[in-house]
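Every protein chain except one is present and positioned as in the full complex.
Naming follows writing order (A, B and C), and every chain is counted from residue 1.
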Amino acid sequence: MSAATETKTEANTKTVENATCTFCGCLCDDMVLTVDVDAHKITKAKNACVLGKALFLSHEEEDRPFALIDGKPATLKEGVEEAAQILTNARFPMFYGMSDTTCEAQRQNVALVDMVGGTIDSTTSVCHGPTGMALQGVGESTATLGEIKNRADLVIYWGGNPAESLPRHFARYAVTAKGMYTPRRKKDRTIVNVDVRRTKSTPVADIFIQVKIGADFELLWALRALVKGRKVAPDIEKRTGVSLETMQDLVERMKNCRYGVLFFGMGLSMTRGRHFNAAAILSLASDLNEYTHFIATPMRGHGNVSGADMVVSWQTGYPFAVNFSRGYPKFNPGEFTATDMFARGDADAGLILAADPGSNFSQYAIDHMKKIPMIVLDPKLTHTAKLAKVAITTSHYGINTGGTAYRSDGVPIELRPCLESKYPSDEEVIRAIYKRVEQLLKAKKKTKSANNKRRKAA
Amino acid sequence: MSLKLTLKKKPSVPVEAESICPDVMEGLDLKQIAALPLHHGNEQVTVGDFFKVTGKSNGEIRLEGDTSRFKMVGDSMSRGRILIKGSIGQHVGVHMSGGEIIVAKNASDWVGPEMSGGRIIVKGNAGHMVGCAYRGGQVGVTGGEIIVHGNAGNEIGNTMRDGLIAIGGNSGDFTGVGMLAGTVIVLGKMGWRNGAAMKRGTIVSMEDAEMLPTFTYACSYRPNFLRLYLRHLRDAGLPIKDAWINGSYHRWSGDSIALNRGEALIFDR
Amino acid sequence: MGSTLRIVNGRVYDPANNVDGKTRDICIKDGKIVKSVPPKTKTIDAKGMVVMPGGVDIHCHIAGAKANIARKLQPDDHRRDVMRRLDLKKINTRSGTGGTVPSTFTTGYRYATMGYTTAMEAAVPPLLARHTIEELEDTPVIDKGFYILMGNNVLLYQMLQEGRHEEIRNAVAWWIDSTKSYTTKLVNPGGDEPWKGHRNATITQLNDKIDGFEQLTPRKIITSMVSAVEDLGLPHPVHIHCNNLGHSGNYKTTLETMKAADGRRIHVTHIQFHSYGGKPDENPTSKAPAIAEYINNNPNISADVGQVMFGKSTSMTADAPLAWMLTRYSSDQRWVNADTECESGCGIIPFAYQEHVYTHALQWAIGLELFLLSKDPWRMVLSTDHPNGGTFTSYPRLIRTLMDKEFRKEQMNSVNQKAVAKIKRAHHMEREYTLQEIAIVTRAGPARILGLKNKGHLGPGADADITIYDEHEDKELMFSAPRYVLKDGKLIIDNHEFKNNHEGKLLHVSPDYDEGIKDVIRPFVEDFYTIKFDNYAVSDNYIHHHEVIPTTK
Partner (left out) sequence: MAETMILIPGRTTKQGVGLIESKFKKQYRVATTTVEVNVEDMARLGLKEGGKVKMRSADGVITVKCTGRKAEDLPPGILFIAYGPPTSKLMGKDTAASGMPLSKHLEVELERVN
């Protein structure tokens, strides 16, 4: 971090400029944070949205033990030792999470899972994993958010509610943002919202298209057919709740815009049809490139979930759901994804890094997690930490710890921490576990080969 | 007398068992077979660690016990036969090119992915992705047949290019999605969005199905080839009704988003 | 304390020092080549072996945003080509997957096991440099650097439009310095504006006006960048991917681009893809002779070939309109487009070159023609534009194709005959590359073109990046499996076995610039990018093992 951006204003306060808020995938990097050094608190978070304000202003380092083993306070060293023992003895450990931590920690985590021969999956699988699978089927046409800000004159939000989940999306990137070819902001754009219900995002739209629940795929498919000049079945309105005229109007707008964008949310990726819904919207955007420049891009929730995709991809070749049991990476969503492995009862241990599956996985998965030794790294007490054998308290990325996070469009940003923490970073803890597991595995290997020799001799 | 593998103990985590395959075991004595590798999670063990090995290796393998956690049985199998007395785990018959696998109970997800020949019969239910391509693959099954007596899940025959898949019960969503050619027959009811993006090939169902808006009704007729297929399936033990063999079918053509050369034949009651 | 090593009895090919197959000792101390080492030193007996500097890849796509999308896109490509984790005595290696776009660890290990010790990632949008650096850090053993895309940079366009040349030079220097990159790359200069903003068109003539910038043409962009890079004294000149890649008749564009340099240094990359005759939208013909002749006669030009190799490839390029055009010829459904704000485009499609296809066979033959017609191997070096023409793991086969005319003829006879009928009979098809010439086109030449004074040779002061091959009749075998590979003096491959891991360096340039340029760039970034200017530059936190290559100024 360069010194120029950190200025001491008074004796007991300092300001950190250009800090990044890691709450959601927008990863806004224009925070101006005022820190009361003595009170160890952030007192102002200029430019932050309601979620960002909550993140920074309510940040308080809880006075928690460095580690909990079976719910009892323990030292960090004891926590690391217990974690290492669990991982060394596991045959099919599941590593999950990674959305709320730095790429540096993610990189170490993949190294650890590679060494122990476990399976790794990120929170991608519960948000836009299906979009990743769709990419593998049909490709995508996408862009960084600045290109959208500068050029997009038709913006379609489909199956997502950024007003609540990504509060600055409109102002920074796509609706009221001022861009090179969109100097008059919203006046230079047409905004469309497609959803099964009216949400807080609906009012920004010039056109709201209400699709029947469960009919997104049919609507997208009909739009693709119309774009290609094919007919669609006459009962399409009955099926989708959207009239043919509305569809044709939208198709004309899409074909005639200068730069169009389809933003989509979990209303597509997590409803019936999942990866095919995502493939349908990606294909629609690709089809439209016969007529104009068009892109489609998912709206992603967690701060650095994109970073997890990136790191796992560059280290293994696959974005998520990667298994190392055989000493090399294997990919198969449905087989090596975390909820499957827990709910099916496959995993015999787990390491959860910066995520809380104990609150958002199915009860089946949670019930299995309770049966096996789980390790959790998190700054806070979570549902998962409560069911874990080992819970290690770590510092908060972005606030206490620097490092890299990837915005949902793949732009990497260096975080600027503003507060020190007594707790170690995720990266440090994972490194410590790695080191200890490495020793234990070497010892195990030695005993094993000695035993084999003895057996052979006998 | 065939080779018999009797499960001694249940694995604590799934086992990758591609060694359990006639191509691998043929010509080996019992001791050699017991020494073949299995992968119990990240630990390499042997066939003998989990199974009592008896009989003689003559191209036929019988698996006894609850083998529902054994994956990849019959991987790349080209000949011989595997008889599975219980249920079987994922990827049974993956990349199979010949021979026969018979599962007496249920099969998990990925039955016969990317197979090119041979036959898999599942007497119970099968999971998702029967006869499909793995993610990213542009071509799925290129030959052979898969017959499931019970129900099956989503994406049956995803991007298949040739061969036959028959489901005695119901199938899940996206049956025959992205088919390039080949035949999928579902005696029961299909789920949503069948044949999406199919280029060529045939999907048959004996129950009503809602077609995608990009399929068009063409005609009703009595397809000759289907009689042959149905008789063949009757011989294979599926409960084929005479009415289906002699009956008329609604022919839908699609998917107009792709080549529009595929067809869905829905039995006309 | 210094570790020393002596390689004895090997036949040394060190063209930069005029050593052509002589038996010489090579002495190593502390990772560098030295004149002598004490007599009691560990030795490698290279009797009957060939000793060369480590290979240098001047142009490949191995790391960063587009490589990573290409990886994610193709699990089908990785599944059958995996790399196991090794438990070595000293250190463990990492597992990975291969295929046409290998994972980072596999990329590093595979380059090393092939005897290559340096590779340059050739196309990085500056905004995403941080990503590339992170991936390169996870690319073991080899040294590496990268080129930033500057041919479609909107701020530079504005400056150029207004003739602010001084600022352009400073801005380019700032961009090179703050991204920790090696040089500037121009890809289809001027093509992004019509692509992104004007119904997916591209630019086809060097003198075409660029949409939205009435005073600008590709020619102006090229000449301005050549001047800026020359003035800055970057060790490697502008690295140019010409307009009209892949289109019939594009050799004229290529010749015009080279002429536009007006005697100043430029590097024209994957020139095979730019050497086509014929009319647009019709089948191409070979114009390799015209291109080779121009380069032979103009010492200011260097080029790498961009050889096409048959089999699976991945087309991934900053030339987005090109990828869009290629979708017409691909049976794979997948197409990726990825725009980077104010800087670049990107297109990716899985592809396969097939012997029986006219165009593919012709492309393959044109590449060979360029090699065989080249009179100066120092300026026409080896590449496949990995993974566009083929993967880097196909270099050994390409080397055999160059060294062994019978092998070449065999292949010529098995490809589309209509495509190669004329080329087959040409006199130059009889030429066979010597080991010395191979040493030039795979290491000494690229190192010299890159301005890497410590690479590509075995003289004192050079980095001890050394490859030792068993001499073998089958040159593909020989070059695919070196007996020993040393990186910075460390034995990575020992008697054909991977024995040691190593962390390679990031090679980058840090030119001087007037700090005032930041005040010019800042408002543009604040207005038209989506990250703060102060978060744009890659901080030193990202730089661990690295070397700053000096400018010539």
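One rule holds for everything that comes next: a contact is a pair of C-beta atoms (placed from the backbone, for glycine too) under 8 Å apart; a residue touches a chain by one contact, two chains touch by 3 or more.
Just so it is clear, the structure is predicted and the values come from calculations on it, not from any experiment.
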Touching partners, among the displayed chains, of the absent chain: A, B
From A:169, A:274 or A:389, residue that would touch the chain that is not displayed: A:274
Residue among A:333, A:373, A:410 or A:424 that touches the chain left out of view: A:333
Omitted-chain contact residue, chosen from A:114, A:287, A:356 or A:414: A:356
Touching residues on subunit A - with respect to the absent chain: 23-24, 50-51, 54-55, 58, 121, 125-126, 129-130, 133, 161, 164-165, 167, 196-198, 200, 210, 212-214, 266-267, 270-272, 274-275, 301, 320-321, 333-335, 337-340, 343-344, 356, 359-366, 380-383
Positions on subunit B where the hidden chain makes contact: 109-110, 127-129, 153-155, 172-173
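One rule holds in what follows: only the chains that are shown with their structure count from here on.
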For subunit A paired with subunit B, centre-to-centre distance based on mean C-alpha positions, whole Å: 35
Residue numbers of subunit C (touch at least two other chains): 73-76, 79, 333
Shared-contact residues (touching 2 or more other chains) in subunit B: 134-136
Interface residues, subunit A side, partner subunit C - complex: 1-2, 4-5, 17-18, 20, 29-30, 103, 107, 111, 114-115, 132, 135-147, 149-151, 172-173, 178-181, 258-259, 286, 289, 291-293, 295, 309-310, 313-319, 324, 326-331, 402, 404, 406, 410-414, 438, 445
Parts of subunit B lying in touch with subunit A, wherever the complex brings them together: 12-14, 16, 39-43, 90, 109-110, 128-129, 134-136, 173-174, 177-178, 192-193, 196, 211-216, 256-257, 260
Residue ranges of subunit B in contact with subunit C within the complex: 133-138
